[in-house]
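Yeah, one chain of the complex is gone here, protein chain that is, but the others are all in their spots.
Which chain is which? They are A and B, in the order written, and residues in each are numbered from 1.
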Amino acid sequence: MKLFAMILIGILASFVIWGTHDLPERGDPQSPANLGVSTYYIENAYIDSETPNMVTAVLADYRGFDTFGEAVVVVAAALSSLLILLRRRRREDGSEGGLFSEVDAQKAGPDPSTSPSGGAP
Amino acid sequence: MTSRFESIFLFVVARAMVPLIQVFAFYVITHGHYSPGGGFQGGVMLAASIILLRISLGEESYDRFPREAGIVIGGFGALAFALLGFASMAFGGNFLEYALAVPGMGAEELRYWGIFFAEVFIGFLVWGALVAIYDALESGGVE
Partner (left out) sequence: MTADFLLSRYPYVLIAVLFAIGLYGMTVKRNLMKKIIGMTIFQTSIYLFFIQGATKQGATIPVLDPELGPSAELYINPLPQVIVLTAIVVGVAITGVALSLILVLYRRYGTLDEVELLRRMRESA
């Protein structure tokens, strides 16, 4: 089974290598990826925004919307990580504790006076 | 879950390194116009400095940088970046076009400062998000 999967992945990788025969050589200045919109970025980054570093100019100016989407993905990943792992603990007066209150309470040991607010079985 | 690893060398070296890492991270963020760097790289360095504090000091580091602060900083960065984008829409430009009407500034200078603030907000966002992910994983999760 493991050998079969290895052979299958080997065939796939050799197809990938075979498929590179019409890709441009490494370092070719005339390759399609180096001729398109990037020449505009190189020639106009300083004129448009007084920024010598073209990577920064493309990141935050020309393609700012793309960067905004990626940044929101990072924050959404952090939020989902917190939502997966943590649950707030309800205090005795009914208000909710801090973000890490349930984790800390479980680490401190069982406390019969309070109960978790989430849907624990 | 983590307790302080009792080693005087780790403690001293971490205390000496963390401010240097943070100063260099702010340099990387704010100097992104002229050298390789920017918000993403500097934000990751800031997050690394906080994680170094967490590893070396254990629970003592919660007083210096509370665990709840991570996602607050990350959310602040995302919100400020979005507001920067919408601000240029309010002045009639496109989203994140930096077409604000500031007197005495040409379009190029406005885009320069727009890039600067965008990088700073990206730095805050990455810093907060990565620290929040580390703290969530490090807490071990609830049962």
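Here, a contact is a pair of C-beta atoms (placed from the backbone, for glycine too) under 8 Å apart; a residue touches a chain by one contact, two chains touch by 3 or more.
Predicted, not measured: the structure shown is a model, and the values here were computed from it.
If you put the missing chain back, the residues of subunit B touching it would be 34-36, 38, 40-41, 43-44, 126, 129-130, 133-134, 136-137, 140-141, 143. Although one chain is not drawn, its touching partners on subunit A can still be listed: residues 2, 5-6, 9-10, 12-14, 16-17, 20-21, 23-29, 31, 33-34, 37-39, 41-47, 52-55, 57-59, 63, 66-67, 70, 73-74, 77-78, 80-81, 84-85.
In this text, only the chains that are shown with their structure count from here on.
Subunit B has its Cα centroid 15 Å from the Cα centroid of subunit A.
Within the complex formed with subunit A, the residues of subunit B that make contact are 1, 32-39, 67-68, 70-71, 74-75, 77-78, 81-82, 85, 95-96, 98, 108-109, 111-112, 114-115, 118-119, 122, 125-126, 128-130, 132-133, 135-137, 139-143. Residue ranges of subunit A in contact with subunit B, taken from their complex: 47-53, 55-57, 59-61, 64-65, 67-68, 71-72, 74-75, 77-79, 81-82, 84-87, 98-100, 102-103, 106-107, 116, 118, 120.
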